[in-house]
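Partial complex: the chains shown occupy the same locations as in the complete assembly.
Residue numbering begins at 1 within each chain, and the chains themselves are lettered A and B in the order written.
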């Protein structure tokens, strides 16, 4: 009997930061089991030109029951479960290869958006029940996180055996905000009341959140 | 009979901005009359080394019944009436002469704080009554706005004929946020959700707010 797998992707650091909690979460979860399935944790490049191919390869290699993308949303205070990916790339900052897409379609002839297929409301309920702050979100932005969910859903397709796909935005880690506060002071460029990105969540809680989301999704995938 | 005067000070631009609503307010109000008193509007330098002397000179020249300092608080969404000035200068960004004070006392042997002497609660009530969003605040920060209120109160002294002194923080003007959004996009350095300073208030409303605060304070000064 072949083991069932959950793919958890997290991005490498970007935007001048030395760390990305999303990548840490994927690394931490790699090799763990949830609801009887094996987690395969993988780091994704913050590169628009390589992202889609990387996701297609990972999906082909792991043939997962569930695929969860994880990404950082600077300033977000809670676990944020994305409802959908839109067919758009529009960057506010460059990716790690210097690409700055503007108002570009992800899929030239594709629909305006693709809806996440993991059980959103059940994930939210289970997280809140576990004392983990979480909310559903109607936008995954227009940067690589949105492109990741879009690529996961597009690659997964829509058949009865299609893997369930979702995306979770996580806050900074506390240590990142500490570093940001130090850098802000050294740069002496913005006053603190100009910054909205001081919220954080500890790695352990974020990891537990993704674990719960994965377990709930595996059960939904089996039930389907 | 000598005319009664209200001194309204506003700062010149700082922090790389081309405009300071506080200076605009002082300029706009100069020459107007409120509650039978003449407004003298003056612009102050964003210079720690020159601030106190500039205020002492203005107070001596105008011998005002009421003195109101006005300053910008980036990100503040409403009219903010300061309760007190603390005996501290600690800068997050440099002033216009490059000075970066850290944990410095404004008055070596002075008390920890000086309380504003304008009728705070009455100003708040009148503003809200006029449909202008306003709140009392327990901190004027640790930059030049706080130093301005401190210098006003210190110069005014505490005698029965001492001018009533206060400080009002105002939001950005809408056009400043428009410029900030354009600059943010060109710099491609911060994502918008990292910024907390997108609120604004139109100049006309801000001017009316200071006019109301001045009128209420003049009446209080006469009643005293």
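The rule we apply is simple: contacts are C-beta pairs under 8 Å (C-beta built on N, C-alpha and C of every residue); 3 or more make two chains touch, one makes a residue touch a chain.
Keep in mind that what you see is a predicted model, and the values were worked out from it rather than measured.
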Assembly size in copies, with 2 chains present: 4
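In the analysis below, only the chains that are shown with their structure count from here on.
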Euclidean distance of C-alpha centroids - subunit A vs subunit B, Å: 44
Partner subunit A, residues of subunit B touching it in the complex: 15, 73-76, 91-94, 100, 143, 184-185, 188-197
